[in-house]
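Everything below concerns the one structure shown next.
What you see is the complex with one protein chain gone and the rest in place.
On to subunit A.
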Amino acid sequence: MTTSFDFEKPIADLLQQIEKVQQIAEKTKVDMSGTLEELNQQLNTTREQIYSNLTGWQKVQISRHPERPYTLQYIEMMCQDFIELHGDRTVKDDKAIVGGFASIGGQTVMVIGHQKGTNTKLRQFRNFGMANPEGYRKALRLMKLAEKFNKPVITLIDTPGAFPGLEAEERGQGEAIARNLLEMSVLRVPVICVVIGEGASGGALGIGIGDKVLMLEHSWYSVISPENCSAILWRTWDFKERAAECLKLTADDMLKNRLIDGIIPEPLGGAHYNPAMMGGILKERILNELAELKNKDIDTVVTERINKFCAMGVVVE
């Protein structure tokens, strides 16, 4: 692992120890398998301990881990015959949102998701997963295509927010997101949305209206990133940990507040620790949800989707 967090220090220490023992064993040809096994066991328990008691801010950090799988990697792990489709037919092709038809477990679906880059150059190419209006309009075009051919839609959400740029404003960032919210709420095919990393604000919600909105265990979803929340409410970035707690942005909190429909567990150590296993878990869950949704007629599905979102919010009468 190239990136580890402060809170993973005990894990890093153990890994270092294991490495040392291995080196010694190799050099001296002494059998150290007993010690190694003990250390590995210790590593597992430490990892379990740390990962079952993560704070909001720690989850935000994990959700941004550079080795976490992104949309295209999930598609590769879960689907066959992916045909990527490009362009919004108006302005250009947004690289921060990808999508296309693919086959999952033998059935055709439309998969759409935010895409981040895996190295510095690609991160810039993908605009760090921050979509412009074209991205949301491409997503809507693909969803309408799916609706036309009666194929379910799966969206994978992972964005630090919609891009706050000059051209984005000129081309109607607000309108593009708003239009998607309206159209997705009445789309006449099943829609499953999964927050796989960062779920920041309107940029996330813009492809996030579904019959099942799920979150990976260490992802986050809220109205604003903790840093920006801190900047606005405390006028400094120093309160980001506190903001992360206040925003109740973890999957557990979101489920408790009934703002999402379920949580998908991640492998111990996070999705980046075992991407293949994560891909398997996600695929199985999506297939289960699809099977459930396919049993209902589409009018019921759409009505339930609208009613679900309309029930969100807490007021005093």
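Simple rule for what comes next: a contact is a pair of C-beta atoms (placed from the backbone, for glycine too) under 8 Å apart; a residue touches a chain by one contact, two chains touch by 3 or more; residues count from 1.
Following the convention adopted for this analysis, contacts and distances are computed from a predicted model.
Its UniProt record calls the unshown chain "Acetyl-coenzyme A carboxylase carboxyl transferase subunit beta", which is the correct pick from "DNA polymerase III subunit delta", "Acetyl-coenzyme A carboxylase carboxyl transferase subunit beta", "TRAP transporter large permease protein" or "Cytochrome d ubiquinol oxidase subunit II".
Among the residues A:L142, A:V191 or A:C229, only A:C229 touches the chain that is left out of the figure. Residue in contact with the omitted chain (choice from A:H86, A:K144 or A:R179): A:R179.
In the full complex, subunit A contacts the hidden chain through residues 162-166, 168-175, 177-179, 181-183, 185-186, 201-202, 205-206, 208-209, 221-224, 229, 232-234, 246-249, 254, 257, 259, 305-306, 309-310, 312-317.
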